[in-house]
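Omission of a single protein chain aside, the complex is shown with its protein chains in their original locations.
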Amino acid sequence: MDFNLTTTDAEQKFRSELGAFLDRELTPEICRQHSMDLGLGPEARAFALKLGATGWLGRGWPKKYGGSGGTVVDEYIMVQEFARREAIVPNIVARFMCGPVMLRNGSEDMKAEFLPRIASGEIEFSLGYTEPSSGSDLASMRMKAVDDGDSFVISGQKIFNTQSHFADYHWLAVRTNPDAPRHHGISLFVVDQRAPGITIRPIETLGGERTNEVFYDEVRVPKTRLVGELNKGFYYMAEALGYERLMLFQSVRLIPPFKRLLEYTKTTKRGGRLLADNPDVQRHLAQMATEIKVAQALEDRAFALLKNGDPLDHEASLLKLFGSAMRQRFADHALDILGPLGRLEEGADGAPLGGEMAKLAKTVVVDTIGGGTSEILKTVVATRGMGLPR
Amino acid sequence: MDFNLTTTDAEQKFRSELGAFLDRELTPEICRQHSMDLGLGPEARAFALKLGATGWLGRGWPKKYGGSGGTVVDEYIMVQEFARREAIVPNIVARFMCGPVMLRNGSEDMKAEFLPRIASGEIEFSLGYTEPSSGSDLASMRMKAVDDGDSFVISGQKIFNTQSHFADYHWLAVRTNPDAPRHHGISLFVVDQRAPGITIRPIETLGGERTNEVFYDEVRVPKTRLVGELNKGFYYMAEALGYERLMLFQSVRLIPPFKRLLEYTKTTKRGGRLLADNPDVQRHLAQMATEIKVAQALEDRAFALLKNGDPLDHEASLLKLFGSAMRQRFADHALDILGPLGRLEEGADGAPLGGEMAKLAKTVVVDTIGGGTSEILKTVVATRGMGLPR
Amino acid sequence: MDIEFSEQQSLIQNSARNYLAATFNAQMLRDFRLGSQVDAEKIWQEMADLGFMGIAVPEEYDGFGGNFADLLVLLEEMGRVTLPGPFFSTVVYATEVLKALDKQNINSVILPAIASGAITLALVMGDEGNIFDVAGLSLTAQPDKDGYILNGVGQFIPNGYESDYVICAAHIGSAKTQKNDTGIFCIAVDVPGLERKPLNSMNGLCVAKLTFDNVHICRDDLIAQGSDTWPALEQAMFRTAVAKCAEMVGACARIVEIVVEHAKERRQFGKPIGSFQAIQHHCADMLTDLDSARWMMYKTGWLIDEGKASRSDMAMTKVWCNQACRRILAKGHQVMGGIGYCEEHDMPLFYRYIRMAEAAMGTSDDHLTIVAEDLLWETFA
Partner (left out) sequence: MDIEFSEQQSLIQNSARNYLAATFNAQMLRDFRLGSQVDAEKIWQEMADLGFMGIAVPEEYDGFGGNFADLLVLLEEMGRVTLPGPFFSTVVYATEVLKALDKQNINSVILPAIASGAITLALVMGDEGNIFDVAGLSLTAQPDKDGYILNGVGQFIPNGYESDYVICAAHIGSAKTQKNDTGIFCIAVDVPGLERKPLNSMNGLCVAKLTFDNVHICRDDLIAQGSDTWPALEQAMFRTAVAKCAEMVGACARIVEIVVEHAKERRQFGKPIGSFQAIQHHCADMLTDLDSARWMMYKTGWLIDEGKASRSDMAMTKVWCNQACRRILAKGHQVMGGIGYCEEHDMPLFYRYIRMAEAAMGTSDDHLTIVAEDLLWETFA
């Protein structure tokens, strides 16, 4: 039994070099652009290219596709080193969601075209899965691609495509065989996000992030942009889920905000008494700290399975269930600790910690919804993880 | 808007006279016999007859059936006055579950035979509903009554018939038409609990109460003992549910134990400090007190509907949902307050409050299960109370 | 026992529901949050004309003379539309203080003006929304020859930016612990030395920071002082906490309606999501929390009107409403799914409203502490 992430010298070297790079290059502005989903500014774009140039962004991928060797441990090191600095790996959708699927299932041409540009930090993708009437029931999607010689012609609408306003490509799931059973008629395409016929409408969210509706009006997509085999799209989407959930969710990200909150309670008085001396505040803090540690233990276990080559199925759903609910409890505790002032937002005179907990509280609302609702995930855990009948 | 229970002089007089009677006559031994479901001893039997002799047990029923007039307010006063003294109205199943159904649906002969004996405190009933394979899905019951001239012949098994070992009559639901849709083929009978062919096997429970399995082997029941119409039994069972739930559940019963716990914390030190000075203990106590008060407000609302003649449907389910979960939280708080010693039981040297919280904790386990599981009740609230599709 | 609304209460409910539903829509409410004052004065006057402002003002002061439960009925309706503006701070917060202080010479001037909609008020009490501790008063008033000099900062003052007058509780002199030295002042916001800054909160610009820098107050602006002052203030604060619960219950009642409607209409896996047990049970939990909060709130209101409400009764009400409404909000979002996270939907209005309300007039922790104090010193009955 060994919970050490880095066990080889190479891994340790990678971690420390990457850490040093990030300490040097990551600015608050870049972190802000990462976390807001409002679009990458020039700073974040430049940073992505700089990281790409080191070869580290492609760590874990074959060299011929722009990768730099290394293992899944390196990928996890990368994710964690960014997370502990409250940043996100640049072009994360391309790097951890679309890229790996392409690597396993894409044609040689597709891989050669896209993977090196992902590894170089050049391009980002946006997921095009959800439709207004297909949320939890993703397999009911209705947006269609019609075969038309060398290309498909696509019309319809997607929603909650969070990166579409700044991403370069749309990772689009559409129905290609309306007559097949639901899961069997869906294909994945890589579509130029700026192609003629595409309209992107912004959706403002409670948490302040931007997401989008994306409308397709007879958009022509060459057949070379089909990912893998026709009508296998749903399986490609599903097979990557465990890996994605682990790589995208890192509770270590909560540690810096927690430390700031802790420090705030040690230095701020309410009613003549330090917050940290209030037993209610103490209980909230202790519970928050405990739950972060528990989440980390669960993540360690999931990563150990992944590293071991074991399938990461319901374990990833369970991890997301735990982590998302934990983040919501975290925000509730934080607001309880901060009281009325904790409801002040960025820019308000006297807002504790610059209003970050008010912001966090709004943001985490979607955590138990997006990327699989808790209800769907619980059913997955119960049926796939525990063998209960469907 | 008026939350006063007693509004007329007659009601106030009844309450104060009944209260004085109970203060005089109720002994700890009687309360113990009431609460344990272990069977009524001679003291509790004698007490029931004494109460019956006052005419108050039949309060709310017509005089010709042994009642003494009065209103549903009087019935509720009776329930509450017993509950606040941690006792239970004697022969409560007969008085508040079987009696009212009989009063509405029974034949004249049946009413004349049974109701006066209920009102006099003489007889108790035991519910015979659940079967080993029919719990939440009560309508699937399989125990059958076969028509045989002047009587029915009944064979089969019931389970969780809590009073059968001391009750005089079995209030038995059985299938009388196997061909009808599930809810339409069930009838209710009054069966002498000591009739030949009936075997009662005790079941010991976690909470220490006794319950029973009841086996019927060709038990012959005269047709005069059919309650109301044939095959209407399920509806009779259902129509009484709201009334029963309100009359059987009274959160005021938790107030005396809460006060004893409170007093204990004010007089007991742990680690050199009074428990009552421990902020964790304070928080637990405040939450417990709050929830008892909230339950009382919900009960007031339910009773106001009942008194007003409004149907008490999902509101009673909601009340039971709240109250049962509240009692479980209450027990958890109590154990948290009392720490290790709170796990000592009656008779153990040093058990706080004579081990009553350890006992309570075990007892409340069944509260969210018996009399309708919380899962079933939530579905009732959602579908019947909120109009969600079945 | 009769929990039906009185005829008068039903009238209040209907008139408020009809007016508010016809007046506010989601876009308007979002605009208000971001600072728009379009139609604010017109709406304010219409509400005054409907008698809303005078609901709890005694008839002798040109009010409607309603009891506390009447006020709760109205506030529940206002919660349903997440009503913005200085209604609560004027008609509840400030009015409760004025009624509790019961100074006829003051009330005969201010209460009619409140009832007619002529003025709006805010209240400066304790530090950072801490309203229950006399030692935590935000301001000090130093006597000088023709009055007082007020200093200090009122932080997180509801509607402190858009009100005409501010009622301030201040320590007179320098001692900061005695209840006897509390003075109450009523001052116009244009007094020199008072700076008001709106604060960006989760629910927009509905709170403010008021800085008093040597503000000269003439003697007549002291409206109460002495040993009765703090107890009266405290009583008003607890009643106001219960009133806040009515707003929260109204908001949550509307959340439950929105969510149930969605659960009936939204289809996934070939059927309405409301036919799935998980969704049904979320909804049942929401209704359980809503009903329990609602009846606790009205029962406490009735106790207040009967003169029987203890401090604990009122504190428990805020504890439970805070806890229950937080759960309703969370489950509501869960049932709504992604669409409820979009600002164009109604849910974010309620999110912002409830998050502010659960911290207003005392958090759960604040009130549990009060309940515990009383439990340990008084009798629980």
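Labels A, B and C are assigned to the chains in the order they are written; within every chain, residues are numbered from 1.
Throughout what follows, a contact is a pair of C-beta atoms (placed from the backbone, for glycine too) under 8 Å apart; a residue touches a chain by one contact, two chains touch by 3 or more.
Since we're looking at a predicted model, the values are computed, not measured.
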{"item": "Which displayed chains the hidden chain touches across the whole complex", "value": "A, B, C"}
{"item": "Options A:Arg201, A:Lys259 or A:Arg273, residue touching the unrepresented chain", "value": "A:Lys259"}
{"item": "Candidate in contact with the missing chain, chosen from C:Tyr61, C:Phe185 or C:Phe276", "value": "C:Phe276"}
{"item": "Option from B:Asp2, B:Glu113, B:Glu239 or B:Glu345 whose C-beta touches the chain left out", "value": "B:Glu345"}
{"item": "Chain C residues touching the omitted chain (full complex)", "value": "276-278, 281"}
{"item": "Chain A residues that touch the omitted chain in the full complex", "value": "1-5, 7, 73, 255, 258-259, 262, 266, 276, 282-283, 285-287, 289-291, 293-298, 300-301, 303-305, 307-308, 315, 318, 321-322, 375, 377-379, 381-383, 385-390"}
{"item": "Touching residues on chain B - with respect to the absent chain", "value": "130, 133-137, 140, 159-160, 203-207, 211, 270-272, 280, 328, 332, 335-336, 339-351, 355, 358, 361-362, 365-366, 368-370, 373-375, 378-379"}
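We adopt the following convention: only the chains that are shown with their structure count from here on.
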{"item": "Farthest chain relative to chain A (centres taken as mean CA coordinates)", "value": "B"}
{"item": "Approximate Å spacing (C-alpha centroids) for the pair chain A, chain B", "value": "52"}
{"item": "Chain centre separation (chain B, chain C; CA means) in Å", "value": "41"}
{"item": "For chain C, residues that touch 2 or more chains besides their own", "value": "279, 368-369"}
{"item": "Set of chain B residues in contact with two or more other chains", "value": "283"}
